[in-house]
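With one protein chain held back, the other chains of the complex are shown just where they sit.
A and B label the chains in the order they appear, each numbered from 1.
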Amino acid sequence: MARLHAEKRVLLADVAGDSIRAMSGSMVAYQGKVEFKHAGMGGGGGFRAALKQKVAGESLTLMECTGQGRVHLAYQAQDVTVIGIENDTLTVESEHILAVTPGLTLDVQFAGLRGMTSGQGLATTKVSGTGQLGIVSDGPLIGLEVVPGQPLVVDPDAYVAGLGQLQMSLVSGVTWRSLVGDGSGEPFSLRFEGHGRVYVQPAER
Amino acid sequence: MTFEQVNSKVIRVAVSPQGAVLARRGAMLGYSGQVTFRPIAGQGQGVGGMVGAAMSGESNKMMATEGSGSVLYGYRGLYVTVLQLTGDSLVVEADRLLAHDAHLQTSIEMVGQGGVRSAVRGAVTGQGLFTTRIGGQGWVALLSHGGTFPIQLAGDTVGVDPQAYVAHTGALQVDLKSSVGVRDLVGRGSGEALQLHVSGHGTVHVQASEEKVK
Partner (left out) sequence: MIGGIDSPTYDASTLPADDNVNPYAFSIALAGEWFVSKGAMIAYYGQVEFAGVSQYASRASWVAARFSSPLYVQDWVVATGQGKVLVADRGYDINSYDLDEGNLTIKQTNLLGFQTSLELKQSIVPGFVTLLGTGKFLASSNGPVIFVEPPFRADPESLLGWADCPSPSQHYDHNWMAQSFMSGLQGAFGRESGEERQYDFTGAGTILLQSSEATRVDAAMLRTIESQTNLLDNQSAGALGQRLVARAQRQ
């Protein structure tokens, strides 16, 4: 059965006659007999997937690694975390997904300030089912708890993942780098309320 | 004389009249003492060598550090791996060579020759697989994104992304292979169309990133 484990900045994926899906172009080395082929977006086929492809752009393109052996996966020397998911759902910023084992389904969603066409926003992916997920982050992840009465505001460029019963809203603010000029412009921040946990990285995408 | 690791991205080297250092141009971060820097033309047999410049097709990126003092080297925030050579030789992608003792012997080598090279020349030269072979006894410092990790080979084969390859030691055969038909290179593939197949006995040093050093 396909297994993932992290070793510093490398994700080791062992395949045993089956396959895993990984970020396209993320193979740095492999041993054994493994084949790589384009696997499209995470969200399946059809018209709905094509529409998501359009709005989410190139944020999540996957390849299928099939065979018998070990694949070393990495992305820009970023930190690697392997997450075990058992009948649960995790939301991840799409660009951070490095690999998934069979048994997990991916569903790309788009949260934008002015609808899906502005291009300003986040392409997040809901990962659900049972299996392992490998994600990358620029620096070690920092977990931030959200409880009722204690909302959290996050720079969209630092947001990596979220779990639990979270309501996310987009608020405009004067804070982030995207803002040009002095006090004008329409940058936005992510505001989380409810009960759950948000993971951020110490860097802006 | 040793190459002292100051942190993951910077080394400190004591330079003396008996021990000059060759380093990549632009890699000097600062120095104390009486030290001079001199660009060198041509890759070669130690300081001032001229062999191989034409072969690499571009001007040499190295300079000589001479005199006596203490010099800090680093390059654009990249990670530095320090290796000590004890008579064996190391092959490193030319752009990833940060510094080495000037008395070490160097020569230009092209890895992955033949194979698909004739078929997809453009793609291959774009991958820039010019390497420098370094031999003798002394210190070498390599550049990588995020550090290197070794893969040991004992008669088996490993496939390596040409952009993640940093260096290798030992008796290894390196071939550039296309994992798919040339036709697939045009459209959207898996991103793994070209691979280095390394086989034999030795160690390959790979980085956890597909970024080249410019």
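By definition in this document, a contact is a pair of C-beta atoms (placed from the backbone, for glycine too) under 8 Å apart; a residue touches a chain by one contact, two chains touch by 3 or more.
Model, not experiment: these values are computed from the prediction.
> Going by the contact rule already stated, which one of A:13, A:34 or A:152 would touch the omitted chain in the full complex?
Only one of A:13, A:34 or A:152 touches the chain omitted from view, namely A:152.
> Tell me which residue among A:29, A:62, A:82 or A:99 touches the hidden chain in the full complex.
A:82
> Quickly run down the residues of subunit A that touch the omitted chain.
Residues touching the hidden chain, for subunit A, are 81-88, 90, 132, 138-145, 147, 150-155, 158, 163, 173-179, 181-183, 197-204.
> What subunit B residues would touch the chain not displayed?
6-10, 25-26, 28-32, 36-39, 41, 59, 63, 72, 74-78
Everything below uses one rule, namely that only the chains that are shown with their structure count from here on.
> Can you check how far apart subunit A and subunit B are, centre to centre, with Cα atoms defining each centre and the answer in Å?
Subunit A and subunit B have C-alpha centres separated by 33 Å.
> Give every residue of subunit B touching subunit A within the complex, in rising order.
Interface residues on the subunit B side: 79, 144-147, 149, 151, 156-161, 164, 179, 188-192, 204, 206-211.
> Of all residues in subunit A, which touch subunit B in the complex?
So the residues of subunit A in touch with subunit B come to 7-10, 24-31, 34-39, 61, 63-64, 72, 74-78.
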